[in-house]
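Missing here: one protein chain of the complex. Every other protein chain is in place.
Letters are used for the chains, namely A and B, taken in the order the chains are written, and counting of residues starts over at 1 for each.
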Amino acid sequence: MSALSPRALAIVAIVLALAAPHLVSAFYVTLLNYIGVYALVAIGLTLLTGVAGVVSFGQAALVGIAAYATAWLTTTQGLSPWIGLGFALVSTLAAAALIGLITMRLKGHLLSLSTVAWGLAIAFCFGNVDGLGNFTGIAAIPPIYLGPISLGPSQRIYYLILAVVVAGLWLARNLLDSRVGRAMRALRGGALLVESVAVDPFRARLTAFLLAAAFAALSGWLYAHLGRFVSPSSFDAGAGIEYLMMAMIGGAASPLGGLIGAALITWAKNAIQDYLPLIAGGAAGQLEIVVFSALFILFLQRARDGVTPYLAALLPWRPAPLAPAPLLPRRALPSPGAPLLTLEHVERRFKGLIAVSDLSFEVKAVEILGLIGPNGAGKSTTFNLITGVLAPSAGAIRFLGETVTGKRQYVIARSGIARTFQHVKLRPRMSALDNVLIGAFGRLSSGVFRAALRLNRAEEASARHDAQRALERVGLGARAFDLAGQLSLGEQRLLEIARALMTDPILLVLDEPAAGLRRAEKQALADLLRDLRAEGLTILVVEHDMDFVMNLVDRLVVMDFGCKLAEGPPVAVRADARVREAYLGGVA
Amino acid sequence: MNLDIAAILTVDGVAAGAIYVLVAIGLVLIFTVTRVIFVPFGDIAAFAALTLAALNDKRLPGTAGLVVSLAVVASLMEAYALYARGRVKTIPRALAWYLLAPLILVAVTGGLSRLDPPVFVRALMAIGLVLPVAPLLDRIVFRPIADATVLLLLIVAVALHFALVGLGLLFFGPEGVRTDPFVDASLTLGGVIISGQTMLIVGAAIVFSLALYAMFGFTLAGKALRATAMNRTGARLMGIRPARAGTLAYLAGSLMAAVSGILIAPVNTIFYDSGFLIGLKAFVGAIIGGLTSYPLTALGAVLVGMLESFAAFESSALKDVIVFSLLVPVLIWRSLLSDEAQEDVEE
Partner (left out) sequence: MRNLSVLLSVAAMGAWLAASPALADYKVGFITSLSGPAATIGVPYAKGIAAAKQYMPAIGGDAVTVIQLDDGSDPAAATRDARKLVEEDKVDILIGTGTSTSSMAMASVANELKVPYIAISPIKGGPADDGNLWALGVTQPPPLMVKAVAARIVRDGVKRLAYIGYSEAWGDYVYNGAKAAEKPDGLQVVTNERYARTDTSVTAQILKIMAAQPEGVIDGGSGTQGALPLLTLAERGYKGKIYGTPALVNGDFIRVGGKAAEGILCSGGPVIVADQLPDDHYAKKIALAFRDAYQKANGAPSTDSFSPYAFDAWLLFADAAPRAKAKAAPGTPEFHAALREALFSVKDLAGTQGFYNFTPASAYGVDERALVLMRLVGGKWIYEP
């Protein structure tokens, strides 16, 4: 099995695709056309579902909006299909924007269920709104014209569809490897992860949703001018489910999976239609769907992630070498000793329970502050209050003089507080470098268009170089292209710190960074933190491990039962009688 | 719209809602134990109705053949799995459960169908024939992927639904059926006629809701079932067998699906594909209940029935649009209610 490079394979595939209309019969060209049209929706779905984790059952409805839009415009208004394209895109994106604004804040399953709801609601509208041909649909839709050439015949529109699909794949691939794409890829790690790198999850999801809608709109436009006939039954619940099936069979994690899934399912249905009558005779019509479903279930039982992981295993992936590039600009760090983070009489209640009560302390610039206390002292709650996961019930928190009480996590992250997590939150299937690059979101600026068209190369090169530097900083420079899931726990914690450093923070907040580390790893971590302080970073550490903390921090704050017990340099705190009593239960 | 019409629409809405209640609480039952959104639930209910109609015509319907084939496949799979794990001694018991029990049911029903049993017995036969379908499908389709993501389980459930619809068409043909009502009496309440059948459905809905609520909230067995859905490994560590919990849930679900099927059959014309929309609307009710609470689910299902009834009066063509559009505000309300941190999607 020779090592075929992906690029060579892509070229072969494109050459074959260009030659296809001359190689296969007219009907198979029609089949390929439909595969292309369906693939567009499936590619959009891989971005939305596979990457961003939003399961959408309603894409068929969006395809329908585009198809009806162009059908109506070109038949009743007699305008050119190219104007129909614009109209279809605008209609679909407008609808998607409205739906997205309302529903993208929903959590988990509820978001997926909302796609069922609006998918069905819109589908039912197609047949019931007057002027759209009711259930008869709209017929005699004109073909697309390229100048004087009509794209009515299957062989001709094939090339347009091929071009759109190839362009779609290219755009999707570019997007995934960009600032916006990484934000979408981070979504599956959970809201906490996403917000900690200054990404607004709602906006990231909405972006993914609109992208998928754009793909659906293109598909709808092509569908209308390919079949030259639209009716409501092509956009119902069943169609929505089929698109999802295509994405899952092909492998929802990669845009190519959308194309593969569309091809497999369309081909399978056609093959079943041809061969089943040979086996089942008259009952073939009813059995088609049974056989198709049984095969589908069998496939998913064996290969949950679809086809593309198998293909990816066959094709070796060589990472792009990192060229030197100018580093990204950095923030000015405050002068040592200035008050950086201030908590004033902060309180947090959970119904009847007071988790944090009248807590006040200050973190000064360029110091390492430790926050310690026995279990249940309220350290985690304080941590969540500082990073914005929870809002205080009373009191104020100020960062760099600005009030951050009650602000969203991602806003706080953007203003310069970076955090790590007690249970490491990484994207195990992304490389270490990509995981670190997630942190660069707030420092880069290219949006969807620049990313899709690869106009962001300069920015990306700088970011990658910076990320490599961050990895080297924490000692993981050699592991840049390993998958994060393959690293040891200690290495993963360092990776999280690298990601946190990538956000260019002023204050680094670490949640039990030493937990689960071996002695040597703890030494390395302590050395790293001291080095970071020397560079002007301020660090707040919440920790259990007394040895680690005592030898590292400049000052300690001790909590117990939600209140501040003691504050001061480690030596003084260690000798404090109240601290001893809290930890050991009595005067030692 | 005056009071009379409103009253009639309300009764109609409650009647439809009661059917949705039965289906919805069954869906919630299966979801809370196995994390599978069992889309084919409605199809099994439709099968029960169609089976009853076939039995009324003194025919042994294709359901029997389906059960036999599923039993054979499931037994083979189970036997092979046990053999592969070296637990050959437990194979006979597994066969008794997966092969003998369904075959006995089919044989008894087959024998009885030649005679002319009374309506009540025929209803029991229809239930008995349909009962093994869901647990057997669980063994064949869902058990191998029991730890997959909710999305994968949902997609597989949808594929299974398509397969069952196709089989339904094959066995029962495209025409609908309507059986005779079990109870001919009717009640007049405030000028509105409530048929006996409607009261039977409402009664069944109430009984099942209360039973499930009691079992899951207050008995150890119920809590064990809930534990399996929350954390399979943890449940196993506690000595609960997730596989058995799943089978029990499907058995109970099958029972409720069958009961709802034979109860609807006299009221609505049931086609081979009726199950889907019934299941879908019941599912809306289950969402209102948050997929966890039985009383809220029952309430939600009744709400959907009423909404459908009144929306149909406003605009019969757009009634489905109205019902499904109004699901979105419900979801938003539910989302605001649930405070829990978003579940991390597994990679």
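Keep in mind that, in the parts below, a residue touches a chain if its C-beta (ideal position, glycine included) is under 8 Å from a C-beta of that chain, and two chains touch if they have at least 3 such contacts.
Treat the numbers as computed from the prediction; the structure is a model and nothing was measured.
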Q: Check each of A:103, A:196, A:231 or A:382 against the chain that is not shown and name the one that touches it.
A: A:231
**Q.** Residue of A:137, A:168 or A:334 in touch with the missing chain, whole complex considered
**A.** A:137
Q | Touch with the omitted chain, as defined above, among A:26, A:338, A:489 or A:577 | A | A:26
(Q) By the contact criterion defined above, which parts of chain B meet the unshown chain? Give residue numbers in ascending order. (A) 5, 8-9, 12, 16, 166, 169, 173-178, 193, 264, 267-269, 271, 273-274, 277-278, 309-310, 312-313, 316-317, 319-320
Q.
Give me the chain A residues in contact with the hidden chain, please.
A. 1-2, 4, 9, 12-13, 16, 20, 23-28, 30-31, 34, 127-128, 134-137, 139-140, 152, 227-229, 231, 233-234, 273-274, 277, 284-286, 288-289
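Here, only the chains that are shown with their structure count from here on.
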**Q.** Of all residues in chain B, those that touch chain A in their complex
**A.** 141, 144-145, 148, 150-152, 154-156, 158-160, 162-163, 165-167, 169-170, 280, 284, 287, 291, 317-318, 320-321, 324-325, 327-328, 331-332, 334-335, 338, 341-345, 347
Q: Provide the residue numbers of chain A that touch chain B in the complex, in ascending order.
A: 49, 53, 55, 102-103, 105-110, 112-114, 116-118, 120-121, 124-125, 128, 188-192, 237, 241, 244-245, 248, 283, 286-290, 292-294, 296-297, 300-301, 304, 427-429, 485
